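Yeah, one chain of the complex is gone here, protein chain that is, but the others are all in their spots.
This part shows subunit A:
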Amino acid sequence: MMVNRSHVKTAGWAAVLLGCASAVAMLMFKVNAVRSEVRNAEERIVELQRDNLYLETEFETRASQQQLAALNRMEFGYVAPGPGQFLPNERALAAFAEPRAAGAPQMIRVARGDIADVELASFSGEVAEAVADDEPEAKPREEKPTAQPSFQRAVVEKAEDAAKEKAQPSFAALFADYRLDKEASE
């Protein structure tokens, strides 16, 4: 009986040992597989880096200073900018501003307000509305008349006018024109 128990115990230990060895072997295989993948990835990175370098060099060659100068001579004829194309200081920049004309649209201003009481989490629309609803007495900010013309405002006004002038026709209008053209050609 003792012999049998000893045999069983030995067999058990052998099985445990075998299991551990199998687990270790599996782990080693797995580690080696991952290591191989890493090595392959490194190989790929090296190849891609070299390709990248090669293509970058090709680009640099095609965009070399001499090529660009030759291209400019043949195609574009750009010349160096003159002093009239530079503004020496902010005062010269401000000189471009014009007084606001009568009946001109309101200038677009960046929103301003005291956000000390507003938590960071309240930047969503709902919370902002809730905060606004809580202050029914708050009067809308009156725009103070500016004493002198603002360059920013002049730019915005010009941009708005330009946008009106260059207002693109809607897709429906374009499509209607297309249909008319097509019908005419048929």
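The rule is short, and it goes like this: a residue touches a chain if its C-beta (ideal position, glycine included) is under 8 Å from a C-beta of that chain, and two chains touch if they have at least 3 such contacts; residues count from 1.
The rule is simple: contacts and distances are computed from a predicted model.
Of the candidates "Xylose transport system permease protein XylH", "Peptidoglycan glycosyltransferase", "Carbohydrate ABC transporter membrane protein 1 (CUT1 family)" or "Methylmalonyl-CoA mutase family protein", the chain left out of this view carries the UniProt protein name "Peptidoglycan glycosyltransferase". Considering the full assembly, A:L53 is the residue among A:L53, A:L71 or A:I108 that touches the omitted chain. In the full complex, subunit A contacts the hidden chain through residues 42, 45-46, 49-51, 53-58, 60-61, 64-66, 68-69, 80-84, 86, 88.
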